[in-house]
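Here the complex is missing a single protein chain, while all its other protein chains stay put.
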Amino acid sequence: MSDLPPIPPDDDEDDFGVVKKFMYVNRRAPYGTVYALESLEMVLVAAAFDQDVSVVFMDDGVLQIKKGQETADINMKNFSPTFRALEGYDVEKLYVSKKSLEERGLTEEDLLVPVEVLDQAALAALMDEQEVILTA
Amino acid sequence: MTVLHTVNKSPFERNSLETCIDHATDGSAVLLIEDAVLGAVAAGDIAARIKAANGIKIYVLGPDLAARGMTIDLVIDGIDVVDYGGFVDLAATHDTVHAWM
Partner (left out) sequence: MKFGVLVNEGPFTHQSSDTAYMFTKAALEKGHEIFRVFFYYDGVNNANALSEPPTDDRNLVTLWSELAAEHGVDLVVCVAAALRRGIKEDILAPGFRISGLGQLIEAGIQADRLVVFGD
């Protein structure tokens, strides 16, 4: 992702006057399929619309934000640094499933962005609050 | 928000049905479509999981059952069969739809 969309200006161009709770749920590992990459592109574009955005990483999706991805030998671009740009786009509510981390032998220290780790009940409750849920 | 969860992959292929049920709260609904309809006639562990999910209402898409050669009498007790019109109704009567793939 060499050309990130520009950080949206603070104007009313994409203002529908409605703010909805949008959640993007990531459940797949990066590279094995394209979903991780194209979902991230979606989140970045969506940032211009000033909605109430949460991004969840669960199941294999926790691997998307794992540190130390070396992709040269699979001939694919390492797009994980782009997750660090989310904060600059005002997408700051990143959540990770505690169970998914533990199942994969990972901890918060293994992740390249600040996240809130949630147990199953907390994650379920958060999902219940959402108005638009985008999954892949 | 009341949530309609949809699951489309077989519980024997992927953990999506299990993960969905783990995150569905009481008062929500789960609709099994496409290959996930296998979860509506299953025996063993997945049937136990479904039966234990008391506060969650489970539905199965009839056309997908029929397509896979399964008759309605095989469906686990308590699971309701709907058609595409019923799918639309469920989406309309719940506040949000959450698709688990």
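In this document, chain identifiers A and B correspond to the written order of the chains, with residue numbering beginning at 1 in each.
The rule is simple: contacts are C-beta pairs under 8 Å (C-beta built on N, C-alpha and C of every residue); 3 or more make two chains touch, one makes a residue touch a chain.
Since this is a predicted model, take the numbers as computed values, not measurements.
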item	value
Touch with the omitted chain, as defined above, among A:Glu38, A:Glu87, A:Glu103 or A:Glu129	A:Glu38
Interface with the undisplayed chain - residues on chain B	6, 8-9, 33-35, 63, 83-85, 87-89, 91-92, 96-97, 99, 101
Positions on chain A where the hidden chain makes contact	14, 16, 18, 20, 22, 34-35, 38, 41-42, 45-46, 48-49, 51, 132-136
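Keep this in mind: only the chains that are shown with their structure count from here on.
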item	value
For the chain A and chain B complex, residues of the former touching the latter	25, 27, 58-59, 120, 123-125, 127-133, 135-136
Interface residues, chain B side, partner chain A - complex	1, 3, 15-16, 19, 22-25, 28, 95-101
